[in-house]
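Step one of this worksheet: look at the structure below.
The complex appears here minus one protein chain, its other protein chains still in place.
As written, the chains take the letters A, B and C, and residue 1 is the first residue of each chain.
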């Protein structure tokens, strides 16, 4: 019997527990020729802001040991253009769409959330309060539990969509931070965003990235990400979405066992455009080999303190709730 | 002309700016047959506690992408045995010796510091308030600036040796933490200790390490370490010792340019026992190729906000101060 | 067009048909001490899906074999590496790359052997060197009517390994019956291996080589000086009416900037292929931004380039 990969949690319905990580999959279209979008659990788009953002001065990318630093600076064409051009195309492609939201002020976050609330085909919002590559917004909110609380509360008011809050790893107490955003109304938390990192060009004697530091992602950060997912899944009651360095189905299973209800794949997609689909397949192989019938049975098994939300089977869910734009083939 | 690698700072005199990282070089003797100890800038020994510590249950080591997790738990034979057997041997080998100090309580830290104060051949103490692998001590002090302040103040009272404080990267604000330990009397700060990380054995469905999480080191963490050194070197007035993932002379130069007066090499030594000497040689090659006469001229060049302490040339130092056990060949 | 959906992009396994270090040949051999021992490599791949439709200036995104074979850089290469298509043979279904060994990625590629298989994505690059009107990159300075290739004088300016994509360009332009002149600049005698493939090209109207060091058979100096002279002689280019003239260039940024300045001065259209570090190669990550003179200020090398109208690039001081 083919193991069941479908999961439902926090109002999301996904045919596999593997989503794309925001900022690494554009608006889906860029990868359309290279991977079957409708086979992806959910597509999380690049951060969308109220107005267009330019992004940072190049270079924006540098490879490091088993990882990469980026300093994109949330370049994006802004809400209007997203709603007009990017979203309709993506929705028509068949995968549930999660919109990553960024802003300079709580008001901007709220405005974007409000505008997306009615947008057809948006399955959930992900509040990015954890980008290390912009002066305002981003980490400014994300590293201070009280600022994060205020921001999430403002968005919560503005939307009835499932609200995922994306946490930064650059804090002493990620579990405490997670609790506060849940208090403020988050339906789920996702982590980790990138670690603050740096590289210096010894020939020029200058930081490689124009802003000095950037965000580290890729296999290098996986152990850190896994430890944080483990801690958060023992601290909050909502479902957790895990990410950071996932390369293979085995990596994904580690995150599920640590307590994540779903995972996201970022840097790996740059190397293997089909990673979000390949990894789901590898999870299925693992389940089959070990005799598990449903992927949800892995969630939290390696975490003695696990108390986060669990996914349910798609079949168990009221079909009426499946109004979030995902086409399901079961 | 052969470039000058010697540096003096915080009362330390080192013929190269490359030291060993605590816990990765034992008490020196273990590597004696494999590298010329007297060619190493300084040897930082494994953490020493008042009483012997058993360490953690195995497995204690796991390899990760470009890194490793350890959960040694500061196994060490205790102060008495160190003073009797390990220290005298090491001092006779000719490298300046820095003793890494650990404890369960501020009193224990202070006792060890006091006992080492008079010990012949000890060049400096390094307070390890940042080990993620023990219940008490370690991170409990290191992640809370006020607890760190108290601990360092207690040690400061007990010793007239140069006091280096080793910082954890597992905090929101490493620069703030650094400032507090300097306020408390640290002569220098070293960073980074390991990042909290984890691995799960998907076959058994359990954390690989008995304590769940461990400490991540190696090239994977270098970008994070470099960013933190950069931040701290722009925040404190004392010299900074940089470490985390240094593999080559080029890596070491990055840390020096970020603002470190010296560097330490840990995980690399497991792979290449001669790493602390090889890396010094590679720094010298870089200096020669680029026409630098002295390694100290690199310190902080890539850090516009640099304000940390700088090393001075060995020759400029009052020779009378060279009482710390190092044999210098100049 | 903005976002491309990359529907036409191929991702697959390409067999290495040829992998060889380019050793200096002829009289230059053995004289390379003056040069910091640069090493160049030619890689042939069986990739009919690419060979049949690659346009000059497009590139492949190549997954390098794991591990730096020199052992220097743990955990690298990790990301793919962009490499221009140097030549293509649609009949044989093969493409060639020509690259300089710089770091772990190119070192790993240089260690491949014929028969090895590489994971490749391509051809990529929404903006190629325009040969006919259809090729015009999406953001190209509007308003100009592209000259017919048959009436065109094309001046190809290549610096160092920047010569790589110009071979395919010269071939395609030659086939389209343009008048093709190649100006090649290299650091030293040992780098002349980069110029050799152009000698084999049929019907070049001219090939002039500059080396930074003084070397027999090449002019001393920078390739930009060659271009300056070429452009100054333009109106009657050695007695022949050149018709419309277009400059195509690829090489280090300072060279491109100078080429751009010279072309603007001479009122001649110029196209430059620029480089940026890449992650995705398909326009998704916004990593390969290049600063332009337009609004919004950044365009993407992988999606909008790598070839841009020279006037579109912001060559400004802040970004060296």
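Everything that follows uses one rule, which is that contacts are C-beta pairs under 8 Å (C-beta built on N, C-alpha and C of every residue); 3 or more make two chains touch, one makes a residue touch a chain.
Here the structure is a predicted model, which is why all the values come from computation and not from measurement.
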Absent chain's touching partners (shown only) are A, B, C
Per the whole complex, from B:40, B:65 or B:113 the residue touching the absent chain is B:65
Which residue from A:3, A:28, A:73 or A:219 sits in contact with the chain not drawn here?
-> A:219
Where the complex has a chain not shown, which of B:24, B:170, B:248 or B:261 is the residue touching it?
-> B:24
Chain B residues touching the omitted chain (full complex) | 23-27, 29-34, 46, 52, 54-55, 57-68, 70, 72, 75, 85-86, 218-220, 267, 269-274
Residue ranges of chain C at the interface with the undisplayed chain = 65-69, 71, 74-75, 78, 108
Could you list which residues of chain A touch the chain missing from the display?
-> 65-66, 218-220, 247-248
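We take it that only the chains that are shown with their structure count from here on.
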Taking CA centroids for every chain, report which one is farthest away from chain B.
-> C
When you take the mean of every protein CA atom shown, which chain's own CA mean is nearest to it?
-> A
Taking each chain's centre as the mean position of its Cα atoms, how many Å separate chain A from chain C?
-> 37
Considering chain B alone, which of its residues make contact with at least two other chains?
-> 65-66, 218-220, 247
Would you please write down the residue numbers of chain C that are in contact with two or more other chains?
-> 74-75
